[in-house]
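Dropping the structure in here first, questions after.
With one protein chain removed, the remaining protein chains of the complex are shown where they sit.
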Amino acid sequence: MTLPYTLAELMAVHAGRQIKDGEVAFIGTGLPMLGAMLAKRLHAPHAVMIYESGVIDARPKRTPISIGDACLVPDSAMLGGLVEAIGFLLQAGHVDLGFIGAAQIDIHGNINTSVIGEYHHPQVRLPGSGGANDIGSLAQRIVIMLAQDKRKFVEKLDYLTTPGYLWGKGARQEVGLPRGGPAKVITNLGIYGFDENLEMYLESYHPGITIEKIKENVSWDIKISPQVQETEPPTPEELRLLREEFDPQGIFLGGRE
Amino acid sequence: MTLPYTLAELMAVHAGRQIKDGEVAFIGTGLPMLGAMLAKRLHAPHAVMIYESGVIDARPKRTPISIGDACLVPDSAMLGGLVEAIGFLLQAGHVDLGFIGAAQIDIHGNINTSVIGEYHHPQVRLPGSGGANDIGSLAQRIVIMLAQDKRKFVEKLDYLTTPGYLWGKGARQEVGLPRGGPAKVITNLGIYGFDENLEMYLESYHPGITIEKIKENVSWDIKISPQVQETEPPTPEELRLLREEFDPQGIFLGGRE
Amino acid sequence: MNRIRKVSSKIISEQEAVETFVKDGTRLRSGGIAVRKPFALLNEVVRQRKKDITLLLSGFTEDGDILVGAGVVNKLEGSYFGLEALGLAHNYRRAYEQGIPQKILIEEYSNFGMTMRFMAAAMGLPFMPTKTHLGSDLVKYNVLREKKAHVLEDPFTGEKVMLLPACHADVALVHAQRCDADGNLQVWGQIGDDEWGCRAAKVVVAEVEEVVDESIIRRDPNRTILPGFMVDAIVIAPFGSHPYQCQGYYDLDLEFRKMYASMTKTREGFLQYLEDWIYGVDSHQEYLKKLGSERLERLKAKPYFSEPVNYGY
Partner (left out) sequence: MNRIRKVSSKIISEQEAVETFVKDGTRLRSGGIAVRKPFALLNEVVRQRKKDITLLLSGFTEDGDILVGAGVVNKLEGSYFGLEALGLAHNYRRAYEQGIPQKILIEEYSNFGMTMRFMAAAMGLPFMPTKTHLGSDLVKYNVLREKKAHVLEDPFTGEKVMLLPACHADVALVHAQRCDADGNLQVWGQIGDDEWGCRAAKVVVAEVEEVVDESIIRRDPNRTILPGFMVDAIVIAPFGSHPYQCQGYYDLDLEFRKMYASMTKTREGFLQYLEDWIYGVDSHQEYLKKLGSERLERLKAKPYFSEPVNYGY
């Protein structure tokens, strides 16, 4: 089945829909940036976008290539540095949601972005935390985005870079984290939530993706919501904005020409 | 004997002479401000003056009335706040000397600016620390300035607001202070230094003041330097600057009209 | 947290701002250390005869002295309580020494100690470390807090470090040069500890010299110290810091400050001041009228402008 949109586009759209109007959102590189642009334009005009290099309430005229992109600066409301963006806004609890990528994720939404394999002698050395540990520790809730396969949805992380719910109920409190935890996981196959045991379950599968395929791409026996349904598709307006305005060069969404 | 200058003028002049060229000095309200203006104009043009509200390398065109005076701002090199002035410059050890006033002082240069009498039921409630505890704790050396009498040079402080040498050798290190301590005490009667036991001694007595008079105005048996001498008088240029340019209204030096 | 507001409604009168946000018993942080003190709001707090306020500041001068003398404040956490070059703060002395008009309790720290305590609260941390207070009586006498400070042996180097507890505020009052209608707040000149003091509060009420178009603010976002979504109310109060200064707007009114220092030497004098300058005037606007346009004109700042910088890319 060929969809009239790519799964990367669908992910960007659903990233954007996580941002409610009036919320303060901490935006990372990549698809969340596109999602933030969509949200701000369409359903969340009063949302406040924070970028960790110190940009508060950004209104970029083009899609930023990185969290430090100079295009985030003109017409922003306030500029500081990491002390303001993370120390003040994020750590003090003023950020409603943040986005994080993942190379591995487990049932409790814990994230590895550091190494695949043994820490000192890994198969793949990945970028590490960056701001991910900060966002995952401190935002009111986080949304995790990754391309899914079985080696990424693992029973045991090779390295726990960013805490999700750790070992489950009460764990974040026990280690001293002030709040937060994963609300959603958005992949190229489906969207996941967390149940009362703080375990991941499937909320929706993307058009063209079967539950069977999802199960094949999770290392544990993933729970399925009784209300599971097909993921809502992008609207024509969302697609138009992504393609024509926000990523015409396909930097984040891949070659589309 | 009538001097051609006041003792307040003499104090301001000697405050200024404590600042060596190229040094970084933390300036408080009052006579030290006049001293700083003199130093910058005469013998220490490269000295850097810091004011705790956040002004770094000030070049005021008039004498500031307070540490927050707006006249300190134009033509300063950098403006921040207390975090920059105290947290960064002072606490990290970049400030060579600071000035502090005192209501009571003891033999080790410890200072009280909080209460006269019992803390909870004092005879006189004084302003408290302000930045004094910070300056006294963190500058490489401090210069203490006060109008002297026996009730001010005491054997035991009613309250220790700002540490001098505490109980003597090794005491600052023992409580965790990173450096510093009093270098000089400048009063309306004389100038004092600290010996190898970190005890105060008289270096010089002001013109018109006898050693006898000094002893009468110290509660303990003050040591006298074998090299004790008369305090050097102000130069005509110093006096001219003070009177004509820096404090023509006599705000700090008293009515002279 | 829902941050959506009707933007126009943030700009309110000082009466409404104080009525709405400053309650009896509020932990109140007031801005400015020796500069940009929010007198328009503070005078209104007095006018509305608030009670049992805990005032949180680094350097208390006329601001704290008036609130103490008027019986608004009965607890203080701070560092300096005086009139700078103009001498001791008399209301404060009368209250502390003689219980007039009421006994006050004070938890004392150094200026920097207060700043770090605000920073801790603003950063969501229970404490901040410093290398001050060590060896002094500042940590010997605790009045309001069971535990006022804690000496920690640093686990990395073994050296001693002073931990000071976060100072949270219910409400912060601050005077700033300008903001836009959403409250994005800009300050220049000395910052003091306003950045951290404001961020330590649940609610921020800003008085400003002027509200400007958001394009002015957003063309120079490095000057913003607090984002609009953290500012709950905006009070337009030109000369709101009088008799103090506001960089780029007006100089200090030294005569007024001398008058205050002189009048408040006696309780009667202070009551007269209260009547003349606070109770007897209805609003900040009336206060300015009483000062007179000639006097205000004389205090107006001379021009000394920065150069524009390019924010383009």
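Per-chain numbering from 1; labels A, B and C assigned in written order.
The rule is simple: a contact is a pair of C-beta atoms (placed from the backbone, for glycine too) under 8 Å apart; a residue touches a chain by one contact, two chains touch by 3 or more.
The shown structure was predicted, so the numbers you read here are calculated from the model rather than taken from an experiment.
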Contacts of the hidden chain among displayed chains: A, B, C
Taking the entire complex into account, which one of A:P163, A:G190 or A:P234 touches the absent chain? A:P163
Which residue among A:L42, A:I65 or A:A183 touches the omitted chain? A:I65
Sole touch to the unshown chain from C:E19, C:D220 or C:D276: residue C:D220
Missing-chain contacts mapped onto subunit A: 29-30, 51-55, 65-70, 72-74, 79-83, 86-87, 90-91, 114, 119-134, 137-138, 159-163, 166, 171-172, 175-178, 251-252
Where does subunit C touch the missing chain, residue by residue? 124-131, 147, 150, 152, 154-157, 159, 161, 163, 165-166, 177, 188-189, 191, 216, 219-220, 222-223, 245, 247-251, 301-313
Can you list where subunit B touches the absent chain? 20-24, 46-48, 55-57, 59, 70-71, 73-79, 87-88, 91-94, 96, 138, 140, 178
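In this section, only the chains that are shown with their structure count from here on.
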Please work out the Cα centroid separation of subunit B and subunit C, and write it as a whole number of Å. 28
Would you mind pulling out the distance in Å between where the CA atoms of subunit A average out and where those of subunit B do? 57
Please report how many Å separate the Cα centroid of subunit A from that of subunit C, as a whole number. 40
Shared-contact residues (touching 2 or more other chains) in subunit A: none
Residue numbers of subunit C (touch at least two other chains): none
